[in-house]
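Every protein chain of the complex appears in place save one, which is left out.
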Amino acid sequence: MNDRPAPDRPVRLTRWEQRTEVPLFAAGLLFLTGYAFRVLTSHEAEPWNDIALILVWSTWLLFLVDYVTRLRLSGLGARFLRVHWLDTLVLLLPLLRPLRMVQVYQAVQRRHDRPRLDLYARVMAYASLTAVLLGFSAALAVYHLEHTAPGASIRTFGDAVWWACATLTTVGYGDATPVTLWGRTVAAGLMACGLALLGAVTGSFSSWLIQVFTREDEKRPPERG
Amino acid sequence: MNDRPAPDRPVRLTRWEQRTEVPLFAAGLLFLTGYAFRVLTSHEAEPWNDIALILVWSTWLLFLVDYVTRLRLSGLGARFLRVHWLDTLVLLLPLLRPLRMVQVYQAVQRRHDRPRLDLYARVMAYASLTAVLLGFSAALAVYHLEHTAPGASIRTFGDAVWWACATLTTVGYGDATPVTLWGRTVAAGLMACGLALLGAVTGSFSSWLIQVFTREDEKRPPERG
Amino acid sequence: MNDRPAPDRPVRLTRWEQRTEVPLFAAGLLFLTGYAFRVLTSHEAEPWNDIALILVWSTWLLFLVDYVTRLRLSGLGARFLRVHWLDTLVLLLPLLRPLRMVQVYQAVQRRHDRPRLDLYARVMAYASLTAVLLGFSAALAVYHLEHTAPGASIRTFGDAVWWACATLTTVGYGDATPVTLWGRTVAAGLMACGLALLGAVTGSFSSWLIQVFTREDEKRPPERG
Partner (left out) sequence: MNDRPAPDRPVRLTRWEQRTEVPLFAAGLLFLTGYAFRVLTSHEAEPWNDIALILVWSTWLLFLVDYVTRLRLSGLGARFLRVHWLDTLVLLLPLLRPLRMVQVYQAVQRRHDRPRLDLYARVMAYASLTAVLLGFSAALAVYHLEHTAPGASIRTFGDAVWWACATLTTVGYGDATPVTLWGRTVAAGLMACGLALLGAVTGSFSSWLIQVFTREDEKRPPERG
């Protein structure tokens, strides 16, 4: 989000970011896997559960190391927190990691060096992937917070995913809704992020469709000459 | 969706597609009719039911023949599955056939050679027709999956159509919602496709309205000269 | 909707339309008033009720006269039904009259000859007025069809208006929803029309806001020169 080409940006920071982008994304997926495992399996005693816990904390440690390194390389000092507020937020709430996906996507594209997708297709791909990952994270978090609450309508992880779908698309049936304070806070965050992302998907699709139809017009020979 | 003018595309493939487009669309409608008959009539014994079953399978066979022919003509081999992933998906889930309607629409237009609609009007026409067909297919599938489920709120086909309307427009009253896993999967697919299509309708209508008002401005003589 | 400047359009038809536009709109409002009176007052015996009935039928007769006159003046014969399908629909369902409001709006503007509103403001004004009128008509029709149905959740006209608000904005709480076949048909129509109109309002507002902010930029002296 905040990687506009700043003229005075240290070269070493840029290089660091390019190199760590994909490993960090992989770490983010590991974090999500570990968290999902912790949330979805209820028994505490198994060894797998401890492994998942270690996974969650060690990947988070990686994020912390990356954050501190970038803070130092940037040479911004305390201003880093304000300028890179999204990164700070993502450090504290690692479930929001998908929001950084635009950089990962570009890094992957840069390496493979293959013909890139159409502009609108890329916006759609980015926005829908981010929306799916955010929705999944939100479903996990809401399931975690809600499934033991009294009077909850989200009782299984399937319910939570169904709720996330209905919320992201703003359909909002209301057959499964969070009832706790924190569940509703997560839901409000999902609504805000999701709406913007889905708006981007819709807008790009609309622009893309109009482009396809315009091109079709140009390709055709004039009909009545 | 994926018929961008590829420079090295075999001429025979293009010709095949142009010739089969409309018959295949007709076959798609037959498939839908047969499926609707199977779903909406509950008695198994009648001869009509067997005819519908035969219709469903024979049209699907047609789709398979078309798919294999195009796979061979394209000369892509196994890559065809990845490049034409939408076609592969449509082969496996024939209820998604309406998504290919943009090609049919253009094929029909090409033949009749009459003055074409305005750009925005065409986008609107395409997107709303596709949305209606997808909504109808989804209503059929959801009714099929839900009407015998315990605790279902979609009990009649009317309910299913009403649910599809409320879902496609993202109103989402919640008085009729799927409760089974597969019903909800279909619903999530409808939300995703429907949202994009409806966004295209809305966006085109908005652009069209602005265009109409702009034209109106130009037509009028200057008022205060 | 369908008044594009056709080169071979009879002058007399254009003149007729310009002259009748505003009276017909007034007649449309009278029709709505009469219909609202019939629907909202339950007692049959009063003289006012008969007056309302006469009002409804006499205004509808006016619409019929206008339609037939335009059919004759156009010189299109039976093709008129297809070319002016929206007018035909509006004749059969006079509650859809608001859809023709764009012409009325332009006719009024033409007469008063005062400085016109900004393009986006006009689109917003047209779309929101049409949405309000359509919503009101739909609320009347749904109240008419629903309030005596068994198990209805729309029991008062207030409920119907509340339902129309929630439907037009796609919020869809679901606390008041139609349950009868015809009520749901009207609802589906409202969703389709409303969505497009609201999309136009939203799109224009967004464009207008961006325009305001852009202008603000240009007005300001350069900051750091």
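Going in written order, the chains are labelled A, B and C, and every chain counts its residues from 1.
As a working rule, contacts are C-beta pairs under 8 Å (C-beta built on N, C-alpha and C of every residue); 3 or more make two chains touch, one makes a residue touch a chain.
Bear in mind that the values here come from a model prediction, so they are computed numbers and not experimental data.
Touched by the hidden chain within the whole complex are the displayed chains A, B, C. Only one residue from C:37, C:136, C:162 or C:182 touches the chain missing from this view: C:162. Although one chain is not shown, part of chain C still touches it, namely residues 158, 162, 165-166, 169-175, 198, 201-203, 205-207, 209-210, 212-214, 216-217, 219-220, 223-224. Chain B meets the missing chain through residues 170-174.
Although one chain is not displayed, its contacts with chain A can still be listed: residues 5, 102, 106, 110, 113, 115-116, 119-120, 122-123, 126-127, 166-167, 170-174, 177, 181, 184, 187-188, 191-192, 195-196, 199-200, 202-204, 207.
Criterion: only the chains that are shown with their structure count from here on.
Fitting chain A to chain B on C-alpha positions gives a rotation angle of 90 degrees, to the nearest 5.
For the self-contact between chain B and chain C, the two sides draw on mostly distinct residue numbers; the shared fraction is below half. Remark: the per-chain Cα centre closest to the mean position of all protein Cα atoms belongs to B. Centroid to centroid, with C-alpha atoms defining each point, chain A and chain C lie 42 Å apart. For chain C, the set of residues that touch two or more other chains comprises 170-174.
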